[in-house]
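Got a structure for you, questions after.
Only a single protein chain was left out; the remaining protein chains are all shown in position.
Labels A and B are assigned to the chains in the order they are written; within every chain, residues are numbered from 1.
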Amino acid sequence: MENLPPPAMVARSRREFMADVILGLGTTLGLGGLAFRFLEYLYPVILPVKLVEVPAGNASEIPPDGVRLVHLPEGPVMLEKADNELRAVSAICTHLGCIIQWHPEAKKFICPCHQGVYDFNGNVLSGPPPRPLEKLQVKVRDGQIFVLMPSLKEEQV
Amino acid sequence: MSRASRWIEERVPVDPEVLRKPLREPLPVHMKTWIFCLGGTPMMLFCVLVVTGILLTFYYVPYPTQAYASVSNITFKVRMGWLVRGLHQGAAQLMIVTVLLHMIRVFFTRAYRKPRELNWVLGVALFMITLTFAFTGYSLIYDQLSYWATVVGTNMIEALPLIGKPLLYMLRGGPNVNPNTLSRFYDFHIGVLPTMMVLLIGAHLALVRLHSVAPLPGDPRRETYPFFPDHMLREAIVGLLILIGLVNYVMFFPPTIGALATPGNTPGHIRPEWYFFPTYRWLKMTSLSIGIGGSIVYVTGLFLWPFIDATLERIAPRRNLWLIVGTAFFLMTIVFMVWEAIVG
Partner (left out) sequence: MTIVTQKYLVGTMGLILVGSVIATGYLDDQRRKKEDAPPAAGSVAAAASLSPELQAGLKVYEEFSCAACHGPAAKGGVHNFNAQTAQEVPALIHVADSYTKPDLIAKIQNGVPLEPKLDTNGPAPPLHMPGFKDMLNDTQMNDLVAYLISLKPKGENLGF
């Protein structure tokens, strides 16, 4: 093989080269811009989370230092009473979404799916869960418990 | 670069000449004017329609009231939804216009003559598919105009002798317009028609290449120029012009939506889209059977035109009967369209 210069580089004026550059740049940007808008279109609109107060029974129904699982329409919740303070954590395991169970003898939450273990406060003790249980705000009015949870009525746009 | 191309050649044993030859296709110089880009334009618009159409299916729901809500959603809530929907509608209208212009160009340059008659037939079929696309697409919005246009449009099919009623029931998925109708029209619009369109476009292009471009009557020039890059650049200019035009048009005139379809109430001024005006005016003028019969004759004539032209040529050679007959029908169509637009 002789040492010839690459054929494409021979005898092209700068004007011709610029023409190719502008052509490539223009079409890429033009069609690319449109494609970007189309991708924006596909990305779902994330609406801000609206919280609603969900009635969750009577405060007296929960034993002191005890836990009660309630199945609210917005999701399952573990209601706890510790030092007469009423708290709520989501009963959904942070690993893959199963509903956890309270084991009073061990004073731990255990997830039946992959044996994730949480303590009374929802922190992970062992197993695969990556995060502690989600804490939920609780309000008590006239002895009635209300848990603040994301509203179900929000339509996904 | 040659190492890369050798790597591919070993694994995809296609002679690169096979791919490069169509690009070098010599085109007669009479094609260097813009009016001869009208063939590629509908295809480019079809690509826009396929892309925006696929995007629309991400949010559209083909069930009666939810259809309306989803279209409303796309138009007013989804990011860039108005742009996607507007581009889809704009490209659809423009595609009908450019197909018509292309047909007119082919007609007046007599490019349909032997041996290219079958390509004309394919072209008319493509035109009919385009109109069916427009009709089915429009019905998916499910607002008042959309719903009633579907009712009226499908009712006409019932008037066909023998096959009318069964065909109507099949189209509607039942005796009346019902949820089945919407999903059937949707399936036509996104499944059946695109498949037919792609196959026929392929056949149409193949025939053009196999026969090579028809010579322009009365043009003695024999020089040619290559398809790539010359003609392709010309088509790219047209394509980009259309995209710029469409995007800006949609920005200034965004799509909107009418009131939800109420099956119990027909609006006072129901009318099909402009591309159906000639048929609409004709049907209003005569009884239903003559109206339908006349339309069938017209469409059949359109399909078989190259053979009619050949017959006319045999009857009265060089008397240019084709021009008289063709122009007469063309003018009649335009007159009906404008008449309906003004009076209707």
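Keep this in mind: a residue touches a chain if its C-beta (ideal position, glycine included) is under 8 Å from a C-beta of that chain, and two chains touch if they have at least 3 such contacts.
These figures come from a predicted structure and were not determined experimentally.
When the full complex is taken into account, the listed residue touching the unshown chain is B:Trp82, out of B:Trp82, B:Tyr186 or B:Phe227. Among B:Ile237, B:Ile290 or B:Ala341, the one in contact with the hidden chain is B:Ile237. Touch with the chain omitted from the figure is made, among B:Ala69, B:Val97, B:Leu200 or B:Ile308, by B:Ala69. Touch with the hidden chain on the side of chain B covers residues 65-66, 69, 76-77, 79-80, 82-83, 89, 138, 141, 143-146, 229-230, 233-234, 236-237, 240-241, 243-244, 247-248, 250-251, 253-260, 264-265, 267-269, 273. Residues of chain A that touch the chain left out of view are 15-16, 18-34, 36-37.
Keep in mind that, in the parts below, only the chains that are shown with their structure count from here on.
Against chain B, in their complex, chain A makes its touches with residues 27, 30, 34, 37-38, 40-43, 45, 157. In the complex of the two chains, the chain B residues touching chain A come out as 51, 55, 58, 73, 77-81, 83-84, 236, 240, 243, 247.
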